[in-house]
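A single protein chain has been omitted from the complex, and every remaining protein chain is retained in its original position.
Each chain carries a letter (A, B and C) given by its place in the written order, and its residues are counted from 1.
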Amino acid sequence: MPLLQVRNITKVFGALIALRDVSFEVNRSEILGLIGPNGAGKSTLFNVISGFHHPDKGKILFKDTQITGLRVDRIAGMGIGRIFQEPTLFMQETVFENVFSGLHRHYREPAWKAFLHTRAANREEAASKKKAAEILEFMDLAAMRDELAANLPHGHQRSLAIAIALACEPELLLLDEPVTGMNPSETAVMSDKIRQIRERGITVLIVEHDMRAVMSLCDRIIVLNLGEKLVEGTPDRIKNDQRVIEAYLGKQVI
Amino acid sequence: MLLKINNLTVQYGKAEVIKGLSLEVGETEIITIIGANGAGKTTVLRAISGLKPPASGDIWFRGSKISGLRAHEIVRLGISHVPEGRRILAPLSVAENLEIGAYLIKTKRERGTAFQNIFDHFPVLKERMKQLAGSLSGGEQQMLAIARALLNQPRLLMMDEPSMGLSPLVVEQVGRIITDINNRGISIILVEQNARMALSLAGRAYVLEAGKCVLEGEAGALANDERVKHAYLGG
Amino acid sequence: MAKNMSPGLFIQLIVNALTIGSIYILMVLGLDIILRGTKILNFAHGQLYALGAYIMFLFFQTLKLDFTLSLILSGVALALVGALSYLGVFAILNRRFTVSSTFSYRLLLSAMASVGLMMILQQGTLLCFGTQELGILSPFPQILEVGDTRISLSRLVIIFLSVAICIILYLMMYRTSFGKLLRAVSYDPEAVTLQGVNTFWIFVACFALGSGLAGLAGGIIAPLFSITPSMGQNIIFITFLVLLVGGIGSYRGTIAGGLLIGLLLSFGFQFLGSAAELIVFMLVIVILIFRPGGLLGEAAE
Partner (left out) sequence: MKLPNSLKTDRVTRYKWIAIIIVLIALIVLPLCIESNYIKHLLIMACIGAILGMTFSLLFSSGLITLGAAAFYAVGAYSSTVLVMNAGLSFWAALPLTLVFTAILALGFGAVFVRNAGVAFVIITLIFAQVVVLAAAQADFLGGWGGIMGIPRPNPVGTVNFAAKTDYYYLILAMLLLVVLIYNALYSSRIGRAWRAIKLSPKLAGTLGINEYRYRLLAFVIGSTTAALAGCFYAHYSQNITPGAFGGWLSIYVQLYAVLGGLEFYILGPAIGAVVMTFVPEYLRIVKEWEPIITGVILLVVILFFPGGILGTLKNPPALSLNKFHSLYNRLVTGKKRDSNS
């Protein structure tokens, strides 16, 4: 059974058809890449999956439960974490506080016990602090735990965004351009991290422009162009597909 | 040299988005800046047009320094910017969009000539004058954005991703328009994701990676460069 | 409810509703122009209205100027006050905000700044003109009698003037290049800057226009109601109410909202006495339960 099933999704903004009848499946523990030129509808698709947009047609099933039309926080609560393309962090908080706030889904004790600071709640709180520290360690951010998020360099902001998403304990992680804007060595480190995330049993769906990274990272790739699914297949197949090359480099003009 | 950028650095907060970029545009030349998303292409254009003041480095246009001037002053000197996502004024009519584009043309007669000129190149806009700009198709919106920028009577036109979200047929049309504009003696900086289109139109190209220029040269040579192909399709 | 309502009374109430409704509309149009153009919720707007009435008093009653001239002067004077307050307060405040300032933070600080401005204006007005109620002798004291209907001419003049101002405003917004720039700036200031327009002065003009409208509203109403320093506070509540009912950012909504609240208050005062205001307020809350964005508004930000 696939983890996520996207079935015939169509999304229209005014006169623009952002997604037209897009269907695909995400299997457990794979890294699936979603590529396509600007304006192809990749970010819209992410927004539809995570509940920021509701599709005009079609449905999405997560673990065989329909999630189309649910609120963002409900979808997140079911185990779909995501990072955004633009840096979206709690900018005025420290790195540690960012991840700590992200652990919202981790708590089992009811909120009123947390308010009363009962012993069980305190124990849970201490455990979650430990967990936040562990996630920071994993994402190589432990050294800057007391730095404000706003003051981090770009690469570390990306790592922090992923760390926050991991705090949410997702089964499926949507990464919107995790390595874009990074230099090759940073990209290599981040790619490695994403592989390690997969080894933790988390399924990863990536939108990315850096082709080298996508090709080496993904098990399968789906190419979108102008809101439609163009091809789906292994990196090798995609690389040599004439339609993909055309969509990317454009047809020869003049 | 029409435009010359020396050692430009741009910061958002503490993050350096452009790191020591130098760039030149000659008279009646098309240059293109290509690179992945987030490489800083848009930021370069925003720095030139004054929307994002640079942290250091300077920008010279026709022999005078323009870095530090404000955006509306830079437009008046002859640099027009078609921003990313077109940014047409959706709740206003096409005619009103054009009128605002023609803000700098003071006399009525000149305005008439300028409008006539625009309609010659974009006949579709004349048909749509009364319509709200937001109701135009993607291609028509792009035409409107370009027309509006041309009404500023620029010496240098900067276009940010004109092919974004357009179907191949319309992209070709936009390509023809770009050459056409250039033939009238206007220099162009083209920022594109669609590398092949950009390289086929431009004379020279700069490849940007993480805010730095990693490659520059003749567009024709770059188009056949293995490194460029790699940057776009991996491998 | 209409057990003792004669046709005469009915017409009178309608005229009253149109009178106050048209004043509300002028107020909300001014507030909305400022809110949309500069993203500032201006609490001092009601105080500008009061100041407009006082300046009308000064020009018309004390200096014995012509009625129309005094009215225009009070509009111009308030436009000036508005422009100065933008230059002196909000322009400086805007520079404080950075890319990472949250929306609620910006909104709060600019609203708070306008509250400070309001306090200064209110007490300043009081110090200049005193606490006693002032009144202007209406230049149109005639009463029209049609059958058993008695309508005061000055109310009709108020309606006429408000409609005229609305029409002029409409023509200005849709026919002149200045109005087009204003609308464009409300939508996307950066895109307008790129056409060579110094948007800073458009913001100033926005504030001046909105404030001028408040001044005109105050000037128009001055011959009908007594002028007190607290009149600004009373009207700002209703102005906000109309803005909410009509929906933020909708001209048609503003006009519908103004007329609706005018009608409700006019008939309400006649038949329910002083409970009318309360009922109207409650009604608005009920409307908001079903239409969170207002009657005709796009969803609020």
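As a convention for this text, a contact is a pair of C-beta atoms (placed from the backbone, for glycine too) under 8 Å apart; a residue touches a chain by one contact, two chains touch by 3 or more.
In this text, all values refer to a predicted model and were calculated from it rather than measured experimentally.
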{"item": "Given A:117, A:130 or A:200, the one touching the chain that is not displayed", "value": "A:117"}
{"item": "Listed residues C:35, C:56, C:161 or C:263, member touching the removed chain", "value": "C:35"}
{"item": "Chain not shown: contacting residue from A:66, A:101 or A:196", "value": "A:101"}
{"item": "Touch residues of chain C, complete complex, unshown partner", "value": "35, 41, 43, 87, 89, 91-93, 95-96, 102-105, 107-109, 111-113, 115-120, 122-124, 126-127, 198, 200, 233, 237, 240-241, 243-244, 248, 274-275, 277-278, 281-282, 284-285, 288-289, 292-293, 300-301"}
{"item": "In chain A, positions touching the absent partner", "value": "50-52, 71-74, 76-77, 81-82, 84, 88-94, 96-97, 100-105, 107, 111, 114-117, 121, 125, 129, 164-165, 167-168"}
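Quick note on the criterion: only the chains that are shown with their structure count from here on.
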{"item": "Chain pair with the most C-beta contacts", "value": "A-B"}
{"item": "Chain ID, smallest distance between chain and overall C-alpha centroids", "value": "B"}
{"item": "Between chain C and chain B, distance of the C-alpha-averaged centres to the nearest whole Å", "value": "43"}
{"item": "Chain A and chain B, separation of their C-alpha mean positions in angstrom", "value": "32"}
{"item": "Inter-chain centre distance, chain A versus chain C - centres from mean C-alpha coordinates, in Å", "value": "48"}
{"item": "Numbers and ranges of chain C residues touching at least 2 other chains", "value": "100"}
{"item": "Where chain A touches two or more other chains, by residue", "value": "150"}
{"item": "Residue ranges of chain C touching chain B (in the complex, touch as defined)", "value": "99-100, 177, 180-181, 183-184, 187-188, 190-199"}
{"item": "In the complex with chain B, residue positions of chain A that touch it", "value": "14-16, 37-39, 150-154, 157, 177, 180-183, 209-216, 226, 235, 239, 244-246, 248-254"}
{"item": "Chain C-touching residues of chain B, taken from the complex the two chains share", "value": "12-13, 49, 51, 70-72, 75-76, 80-81, 83, 87-92, 96, 99-101, 103-104, 148-149, 151-152"}
